[in-house]
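Left out: one protein chain. Kept in place: all the others.
Take a look at subunit A:
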Amino acid sequence: MSKAVKSGTAKPGSEVVKQEDVIVAILIADSFSIRFAPVTDLKPKALLPLVNRPMIDYALESLLLSGVQKTFVYCVAHADQIRLYLRESKWMRSASPMSIEVISQSSDDCRSLGDSLRDIDGKSLIRGDFILMSADVISNVQLIPILEEHREKRKTDKGIVMTHIFKKSFLGHRSRSAEEELVLAINPTNGRILNYQQSKNLKKLSFPLEMFKEHGLVDLRYDLVDTHISICSPVVLPLFSDNFDYQTWGDFVRGILINEEILNNTIYCHQLEGSYAARVSNISMYDAVSKDIIQRWTFPLVPDLNRSEETPRHTLSRHNVYKQPGVTLGKESVLEVDVVVGENSEIGEQTYVTQSVIGKRCKIGNNVRISNAYIWDDVIIEDECCIEVALIADGVCLKKGVELGHGCVLGPGVKLAPGTKIPANTRLMASPPKSENEFEISDEEEENLPAPVSADSIGYVYHRPIEEDSDVESLVDELWGLEIEDDTESEEDDEDEADNDEDEDHEEDLEVGDLPEDMNARSFYNEVLESLQRGYEEKIKGDNLVLEINSSKYAYNVTMKEVNMLVIKAMLSLPSVMTKKGGSGTNDDWAALRPILQHFLPVLRNYLKNNQSMLDSLEALEEYGVNNPKFAKITCKVLHYLYGEDVLHEEAILEWHANPPNDPSAMTTIRKIVEPFITWLEEAEEESSDESD
């Protein structure tokens, strides 16, 4: 430390600062991810509209408002589109106080943030300190003071390479991105980052002991959110070049911290006070940031203060309703709260819109209900559609009576025929998936999943390529909309089920930090329950349901055993979920359950193929029975039925009965109830074979 001070004073830092007067920023206009697919297949993420304005505009505007004089926009995917957009926009005008240079690179050569920084280093464009920011960051932070703070710190610590900006958001904040949970160890006296760990799915964290020995005070922070804005010393670029394995910011930080002893490089953290910054890293963040913009947290980056020649200003009326000129509202239509409507859009009669963004030139029919939806430009929504929690890209056409489930994403150009119902969390695109060349829509027996859209629709289910970290992704996406759902209707059910789940994980619950897995299983259970319920109500074919359940399985990363158990439980709880009160008498219960089981026989047969899976399901039956005394009464009937339908084989049933139950109370209840059935089985078996227990 003392060494650093000496060298700092030897080279007067202030003069160096004076020379680098031009404030430079690098804007990375690519997120190197496919979180927004299929919407980003044809359009770069930076140009996706966020509250009727391309995302990159917000980033550029915030840099401009901060007083940045030169910005390098580094684009990879769809670079030509970004270049074209910027050339046409006000940003490239000569009179603009901030000059912009676009650097593009093909996506083969540049696959990560690290690659792009290495490329920029190779071009040797940057000499002084610079601001590094992602083009999907929305912020109203004044960066110059932070830059000065960074330079000030260099006077005392010559090894400073980066000041990274964090925002405080407590747990449960909507702009906390689930996939970017992190834990930081900071020296509270000077804000130096001592340790950085991504905490998603981690049960425990470990910190080196030296850290505590070396620093008298260490703050461990879990309430910070990465804003993806950093102030970098010029040395950052060569550091990336020297270390080819640095791909992301996290790699860089970890690398710096590990090599701290050798290189004496340090990273500092700046914590925002009273300003806003967030990155649109995935669709649920898109939702959160849009709401923040509409509710004006991003002030002055709000729709009614944004204007250019191309886009007229939104006018703001009470309850955060923003309208551009030329909006037509039909009789008795309601824009309730937090609504943005773009230029020349028409909204029909008795239509209800809340917490949504509607783009330009959209046509929305009569009696449409839209809530929590993001509708981009030129979308046509005909009468009596119902949209809740959805993202609808440019040029989509929804015919009369279309209903979208929660969290749907419709890619550009999708057209849905009248009355189509799309299940929750479906992503649709207008062209068939690449492997599938035939132009056939509504067929089931293909290898690829059949698109769950009716005839005359243009819409194919998009399947994300399953990669190693895709489970996290879908988890995050899947969560979009679930939260809102919980609030409204299904709360009571969820609670019941949550209780069941807790009982089920009895021992594991004692472990601290078991939450993620538990969460996964629970979300999976909810998902399955939803699928089954819809499947039953809409008489969806068993195979489709199996596929749906399987995709949920991958999404939540649950084991096969859990799948078997949870599917059974979900089926058994269906009658009570559907009637919301649960039947009163034994006969009623069975009468309600039987058609359900009958409908799902193919699903059951699919899952219960071998002895082990049958044992799992029996275990589930038993647990369910223990927790639901009402059900316990009809366990025997269920067993008998499943046996009769050849879903459960007698060997499995007998083996299950032979083994002592996990829960001692089951002995007295369930086992007693099924006793007659077992005896009957045994008798029957004795007739056919000799094996018995």
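Points worth noting:
Operating definition for what follows: a contact is a pair of C-beta atoms (placed from the backbone, for glycine too) under 8 Å apart; a residue touches a chain by one contact, two chains touch by 3 or more; residues count from 1.
Heads up, the rule we're going with is that contacts and distances are computed from a predicted model.
Choosing from "Aspartate--tRNA ligase, cytoplasmic", "Fructose-bisphosphate aldolase", "E2 ubiquitin-conjugating enzyme" or "Translation initiation factor eIF2B subunit beta", the protein name stored in UniProt for the chain missing from the display reads "Translation initiation factor eIF2B subunit beta".
Interface note: of A:168, A:541 or A:672, the residue touching the hidden chain in the full complex is A:168. Which of A:183, A:337 or A:654 touches the hidden chain is settled by the complete complex: it is A:337. Residue in contact with the omitted chain (choice from A:95, A:262 or A:455): A:95. Among A:87, A:307 or A:609, only A:307 touches the chain left out of the display. Interface note: of A:276, A:374, A:462 or A:590, the residue touching the hidden chain in the full complex is A:276. The missing chain lies against subunit A, touching residues 64-65, 67, 93-97, 140, 167-176, 223, 274-276, 288, 291-292, 295-300, 302, 304-305, 307, 313, 315-320, 337-338.
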